[in-house]
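Note that one protein chain is taken out, while the other chains of the complex remain in position.
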Amino acid sequence: MPRTMITPRLLASEDQTLTAPSISNQVAGEGPEASPEMPKMAITVRGLAKSYGFNGVLSGLDMDVSAGEVFTIFGPNGSGKTTLLRVLATLTRPDSGRVVINGFDFTREAALVRSTIGVVMHSSLLYGDLTGRENLRFYGRMFNLAEIENRINEVAERMNVAHRLDDKVRDLSHGLEKRVSFARALLHRPKLLLLDEPETGLDQNTLAIFEGLLADYRKVGGSVVMTTHSLERGLALADRVAILGGGKFVFVDSSDNIEPGELPGIFGRLTGERQ
Amino acid sequence: MKVRGRVPLGPVWAVAKKDLLLEVRNREIVISLLVFSGLIFIIFNFAIELTSANRDTVGPGVLWVAVAFASVLGLNRSFIIEKDGNALDGLLLTPVGRDTILIGKTVGNFIFMAAALVILFPVFTALFDVNVLKIEVFVIALLTILGLATVGTMFAALSVNTRAREIMLPVLFLPIAVPILISAVEGTARVTEGGGWGDALQWIEILAAFDVIFIVAALLTFQFLLED
Partner (left out) sequence: MVGAVGPKRAVWLVITAGLVLFTMWMIFEWAPTERNLGEIQRALYIHVPLAWISMVAVFIVASASVMYLITGKRKWDSVALATAETGVLVGTLMLVTGAIWAKPIWNVWWTWDAKLTTTAILWFLYVAYLMLRAFAPPGNQAYRMAAVVAILGAIDVPLVYYAADLWRTAHPELLIGPAAESSGLSSEMSITLLVSVVAFTSLYAYMVVDRYRVRQSENELGELKRDVRNLLYRPAAEPATAATMRGAVPAASGD
């Protein structure tokens, strides 16, 4: 049942000190080599560029997320939030740039990257005609997990969806489907969660579960990168926030530095859009 | 172009099994293969008059044309199920190689085609009085659908991300499949015309050679097909 609403920021005191070094705008290809202490960093991105045809979506983006951090990305529609997440999730091949995730090189060690990230996208990434359990079992096999059934029960409990796990995904409500999607993303105990507008259209119960999950997840040192349209919620959940525009981050700061009510003005000035 | 040394069988089988489970639940692919092939039989019946003089020679052409066209539908379907809910992205997020996923899909498609043929062959034999229920033809059929499934899965994976995918798949798949189809038709005709292993063997060897070529080509290029 719904957990008490926790504002995760209140919990993560020590983690704040670890907050990533300031982002330096390196020219593409001149970024630092992945140094030995990289595993402390959940994500290091240098000079990332991706275009579709000649629609440059990302151009020379730099990004650092340290382990245990919740990093929220805002941006107007079409600013490339989803593309950035897809690149980080190894679903989209960037045109150039260096990406290191959980200490693994993005191109050479893609399989290791994939086994240490959990991804929730707009679509469920599930087979509608299979039950939640069958979906999870299938993905468990693909991740070559031991004790799949235990894992499935564990994540289903965590997402409070165990009672509907034997229904076809197609028959589930949006909120329940999202919970199974989260269960899918958590199944292999990833160190980094990539969430694309996870809270969109969620009911209160699911939202509460989601927020509780983020808090717990960070406590055990997991990192989260999420995009969202909701400035208020995104800021409340995050250790640091960034605004994407023109293919790069135009704003990056710790959420502690941002005064209450200040973010919409900043967002409007940087992107030309009112939130 | 890196060539993966070894393909893990576990995930390959997991993908194929998942497709089989979906198929057992919906029966979409095998049923469409059967219904569509059956319709092609009927249309051919009017288009080409099969007489006792020509049926053994012309019949195999009808059979394999029906299978080729029907398989386009089945192949398309096998990737549309990956597209809704974007489960394909979910697949790509697993730590197995892209080639592993496509090999799994190929195995699944092979099994669907084989299942359809099990019903199609007796139906064809009954409708046209051309006996294809012979061991030589079975060998030819297995080699043929192996080739069709390999090439077809490749192009279905490629077409699923394009606009007008219903057009792109047959337009790409059928020309490439021509050598396989020629061999299937000829090999089958040798048998239905009354020949035995000796007559079919030439075409069986050719089919096997084509399959090997296409499988190698598919293994080398699978990895390029699924990313954007």
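Descriptive notes on the structure:
Note that the chains take the letters A and B in the order they are written out, and that residue 1 is the start of every chain.
Basically, a contact is a pair of C-beta atoms (placed from the backbone, for glycine too) under 8 Å apart; a residue touches a chain by one contact, two chains touch by 3 or more.
Predicted model, so just to flag it, every value in this text is computed and none were measured.
Screening B:Val65, B:Ile176 or B:Ala208 against the full complex identifies B:Ile176 as the residue touching the chain left out. Across the entire complex, the residue among A:Thr44, A:Ser59, A:Thr72 or A:Ser124 in touch with the chain not shown is A:Ser59.
Considering B:Asn86, B:Asn131 or B:Asn161, the position touching the chain not shown turns out to be B:Asn161 (whole complex). Residues of chain A in contact with the chain left out of this view: 23, 25, 51-56, 59, 93, 95, 242, 245-253, 257-259, 262, 266, 268-273. By the touch definition given at the top, chain B reaches the unshown chain through residues 1, 151, 154, 158, 161-165, 167-168, 171-172, 175-176, 178-179, 182-183, 186, 202, 206, 210, 213, 217, 221, 224-225, 227-228.
In the analysis below, only the chains that are shown with their structure count from here on.
On chain A, the positions that touch chain B within their shared complex are 89-93, 111-112, 114-115, 117, 119, 121, 123-130, 134, 138-139, 141-144, 169, 184.
Those residues of chain B that touch chain A in the complex are listed here as 10-11, 14-15, 18, 21-22, 25-26, 81, 84-87, 89-97, 227-228.
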